[in-house]
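Every protein chain except one is present and positioned as in the full complex.
In order of appearance the chains are A and B, and numbering begins at 1 in each one.
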Amino acid sequence: MMYGFEWDTATPLTYAWSILPIILIGLTVTLQAAAAGFAIALGLGLVFAMLRRSRIRTVSWTTAVVVEFLRDTPLLVQLFFLYYVLPDYGVTLPAFLTGAIALGLQYSAYTSEVYRGGIDAVPRGQWEAATALNLSRMQTYRDIVVPQIVPRILPAMGNYLVAMIKETPVLSVVTVLEMMALANMIGERTFEYLVPLTLVGVIFLILTLICSAGLHRLQKVLPKAGIPLR
Amino acid sequence: MEWVSYLPSLARGALVTASITLAAIAVGAVLAFAAGIARVEGGRVLSTVALCYTEIFRGTSLLVQLFWFYYALPLVGVSFEPVETGILVLALHVGAYGSEIVRGALSSVSVQQHEAARALNFGRMQTLFRISLPQAIVEMMPAFGNLAIETLKLSSLVSLISIADLTFRAQSIRNLTLDSAGVYSLTLVGYFAMSLVLMALMRLIERALRRGPAFPRAAHS
Partner (left out) sequence: MTQAVKPPLIQFTNVAKRFGALTVLDDFNFEVAPGEKVTLIGPSGSGKSTVLRILMTLEPFQEGQLSLAGMSYHEPNGTGPFKASERHLRQIRSHVGMVFQSFNLFPHMTVLRNVVEAPARVLGLPRGEAECRAIDLLAMVGLADKKDHYPSQLSGGQQQRVAIARALAMRPRVLLFDEPTSALDPQLVGEVLSVIRGLAHEHDLTMLLVTHEMRFAREVSDRVCFFDKGRICEQGAPEAIFTAPEHPRTREFLASVLR
């Protein structure tokens, strides 16, 4: 029994049906973690992208190294680092938050590249026009650059969101009770892993297919929203 | 210096990580070409099989796959050594994502090249292996480079099925010494260094493929 739901291992089908509510509770955690992680990745990635373009060499160079480091090291180890090292320095966060930050950090390396590509595609004339209007650098980003790149970067960002959703099971290692952690716990108690793990796999598959279909539609709709994609 | 004493153990772990990664990339590349070619040239049955394979392995989570092969499959009588499981699951992952790279590169070979091949009466397989693939492989290299790095990073997950790779060793040392900052910093640097080596390796391969005037465009990643 878990979360008040009893399982019924009589047949694989009844078993799957009886644990579905538990797994769905895990799904909400999975989605929340991905949402929080993605919000961090979107914000931090933009910051990285802007720092990369800084006119101060040291700043842009350091950012490049940090981004490269984040991108080339495993999420799992970054997660362990945050989970075990932060408390040593007096920062104690709930596991869920640590997990979301780890996801966000790792993916900010990816999103910063997407932003960079998008920003590079903004015509030179736009920057010059902003200068001519005497906008500050912050204002230029906020009012001119970001609105223009949003439709261009949405598809790539969407792909990273889907990828992040699929990586949330890693958070189970720091006791975040997302779908796969629950499936494993059920497996441990019933000595029957096949059904719960397959169920989780199927739910991921459905989630991915829905997201891909949504992204596909988005790409069809976007060009009509005013800004040319190329 | 405390952390110097971790080095031998971590180095042994890094060796396991490197071996598993390279094995997975090698096996995965074979799968990627098989599935990618099946998608483009396979006829209805083969291309559907390849499509199902890629969708399933791209659409579900790698860690779920790993546990599925490690915990669930043995219960129905199919079991592998943990290392085999790790390599197999990573290879299936590389194969699924790699097949998209292969498919994309193959379909980017121009219609004109196909028409020239047809005008010279090349058969389908001859066109594939003599004309399309040699041109497509060069295009695939940057994407395969990224996939290789991805595989190295994801290989850390095999520590969760008790394979003594770099991450696993780091966990053991930290449980012993409680020196989290030292151990994990060292581990991250280890992965970073391996990534750089892998990147250099992939770039070398790309350079070799591009050598000569056949593909004069500059290499870029």
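Following the convention adopted for this analysis, a residue touches a chain if its C-beta (ideal position, glycine included) is under 8 Å from a C-beta of that chain, and two chains touch if they have at least 3 such contacts.
If you're wondering where the values come from, they're calculated on a predicted model, not measured in any experiment.
Q: In the intact complex, which of the presented chains make contact with the chain not displayed?
A: Its contacts among the visible chains are B.
Q: I'm checking contacts with the chain that's been left out. Which of B:V30, B:A116 or B:A200 qualifies?
A: Once the missing chain is taken into account, the touching residue is B:A116.
Q: Using the document's definition of touch, tell me which of B:G42, B:P74, B:G104 or B:P134 contacts the absent chain.
A: B:P134
Q: I need the residue numbers on subunit B that touch the omitted chain, in ascending order.
A: 112-113, 115-116, 118-124, 126, 130-131, 134-135, 138, 212-216
Just so we're on the same page, only the chains that are shown with their structure count from here on.
Q: Enumerate the contact residues on subunit B facing subunit A in the complex.
A: 55-56, 58-65, 67-68, 71-73, 75-76, 149, 152-157, 159-160, 167, 170-171, 174, 180-181, 184-185, 187-188, 191-192, 195-196, 199
Q: What does subunit A use to touch subunit B in their complex?
A: 69, 71-78, 80-81, 84-85, 88, 166-170, 172-173, 180, 183-184, 187, 191-194, 197-198, 200-202, 204-205, 208-209
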